[in-house]
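Only a portion of the chains appears, each positioned as in the full assembly.
Going by the order they are written in, the chains are A, B and C; count residues from 1 in each one.
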């Protein structure tokens, strides 16, 4: 193992204070593998260190909430013994690097978050932001992202029923790709991550592990050879076909009584999944890395623990069920391996070739993850414009024409026609309306789903913009006849170490909280994406809201189309 | 002048197609196939007749369109 | 009418067609896993839509080599009706039960939308509930639906009445704008010579329920029910 120099620490994204805490927790210098594990566990992405303080202020409870934030996805009761399981997640940076695969694997990741909990995914949505249409890269990014979302969702056979797209120059170097999945599960059979039972087997299923998306690692160590660049693509490639098999296999296994805990391997793969499972169950875990199914020869423990290969799951089974579970996985042509077992030590012990290659305490690492109260300044109020002071356009017909042709208002048909929005034969309201309506198979009910945010409002006045996004979501659901039940959010912002950006974040949260409280419309899951900046210029603050509502009688919904000649047209509201 | 461009996935990049073909071959009882990788072959008819010119021309096309250099490599072969 | 729906790894419209078959016929179809080597006695075999084997290599290619397909080919030879929808159509051309191939859509994009089809003839097991020349609205959702065959083959298919459906305008006009994928002669579906095997790209099972916005697709299942019960 190579030496842990200050450079190596810095390349792992840990600052001095954080590294001091690592030393305290370990009681010794960590080796490279252990440092890598700290690095991913304490990354912004996994630890929410800048945002946690504020996320906690969002309302998360209501009588119909079965599971709020903290699990893989939020769960709400939708009646007739069923639950809707949903979440939104960003894949912004990868999609900028490689739009097709970045967007595709974003869809794959959010699908796994949902079926991990025992829910069959029934709808996908997305919230996309691109730079100015004139910008040299925009066309390439748009077509790649749309093709990637379609390529993955169409193949797994989950309809993409809605979404939103905005264009603004602030996204020129930082596009946003937020993907949302909604699934259905029996309300009393929700699967969670917590690992339980000393000695119980830890199981790996799905695709093999390759050297995909290993962070910071390329530079971090002299032990990687010269062609490491070539060997270590930072882009993960999605395999929707395997994901489809994984969905079916996991749901089949979930019908048995064999699973104690299950967790998908998302960002930070094996590391975060095993830590989370052990930490939630208050257990220790021992992994035998020789057993991890690998796609390439000679993979190091560091690579195995930090790989972001897609389409993989980790589970803890009740003992004695291994053969049955293996049978199901093999029927679906998936890898299955017992890679370890639970212990009572509260530590994670990693072995390879008989040696202990890593040994870390679980709770201190998970619980002592940094949490920051970052300085922030309120966004200065802008002057209010009075509509009366603006010039009245001469030819309103021409203005209307211009508006309808503008990038942010024109038809999105060219996008959603590339998505299979009808597979599963339950899409009652296709894209193009206020919210998608998807029937709850086997009942008379339907779910209404929409994604919303207007970033230019958020930049002008974060609190009102945040509130408006929630209110718009609510309106879109009620407009099709649904009772809005809960939301998921995806908070996309710039660098939180800048007080103005942190101020936007705090403002948007404040507005969302106010609106959620006023509407009894709680937040049950979400995701945060920070550092969306290029050369010090941040994106518009973009708190994307994904809303879910229920329609008790699916026969009674409304659409946006005028259906009858001579019908009255009414305007309601202020 | 004709050019053939071979576009292949970089080492270590997952190749779902290759993997599926591998499976299918073994299901069809073809034994002894250890790994399968799928790439593209693009054949171009060019009006250019100078090999050097043609090669640099085609390389530019690869960089710009034919290959996704984030995950793919390409090689160029010229004929006649 | 007892139907078997073949399920390949990556099939994803298997349940959709199961629901429609059950609703129309009142009989629960049998779902058959691709690794099965035998099939019970059925009146109809359906190859559903989806992305069998991820559509890798060529869509339908790997599925066409699966164990169960040997039995399907045998049954088709014995006259058992076979319906291939979308990916099922691709499997049928790859297995040689239907002529031609389905290439990548001409604009290379996946397309999901309602299209209008002209029912070329009502003289088949699959279309007896429609009128000849009737225009029906049915959705497509595919990436590889661009039907190709040599000119001679196309002439032969036309001569034999093997063209089942063509993409047309809502008023029945046959023009290139009505063609969502570049198919030769706007072909959306073809029969084998005996008209016992049908493959089509559009998804009749997706518009067979008024709540989903239309019922034009139901006619195909009603035709089969009338012919096979």
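To be clear about the criterion, contacts are C-beta pairs under 8 Å (C-beta built on N, C-alpha and C of every residue); 3 or more make two chains touch, one makes a residue touch a chain.
All of these numbers come straight from a predicted model, not from anything done at the bench.
S.K.: With one copy per chain type displayed, what is the overall subunit composition of the complex in this structure file?
M.R.: A x1, B x2, C x1
The rule is short, and it goes like this: only the chains that are shown with their structure count from here on.
S.K.: Looking at A-B and A-C, which one has the bigger number of contacting C-beta pairs?
M.R.: Comparing A-B with A-C, the pair joined by more C-beta contacts is A-C.
S.K.: Which integer distance in Å separates the CA centroid of chain A from that of chain B?
M.R.: Computed from C-alpha means, the inter-chain centre distance equals 34 Å.
S.K.: Using the average of all C-alpha atoms in each chain as its centre, how far is it in Å between chain A and chain C?
M.R.: A distance of 37 Å separates the two centres.
S.K.: Residues of chain A that touch two or more other chains: which are they?
M.R.: If we look for residues of chain A contacting two or more partner chains, we find 239, 241-242, 333.
S.K.: Among all residues of chain C, which ones touch two or more of the remaining chains?
M.R.: 53-54, 56
S.K.: Show which residues of chain A lie in contact with chain B when the two form their complex.
M.R.: Touching chain B: residues 97-98, 100-101, 207, 210-212, 227, 230-233, 235-239, 241-242, 295-296, 309-310, 333 of chain A.
S.K.: Under the touch definition given earlier, write down the residues of chain A that touch chain C in their complex.
M.R.: Contact set of chain A toward chain C: 147, 150-151, 154-157, 239-242, 244-245, 332-333, 416-428, 430, 439, 554-555.
S.K.: Which of the residues in chain C end up touching chain B in this complex?
M.R.: On the chain C side, the touching residues are 53-54, 56-57, 62, 65-66.
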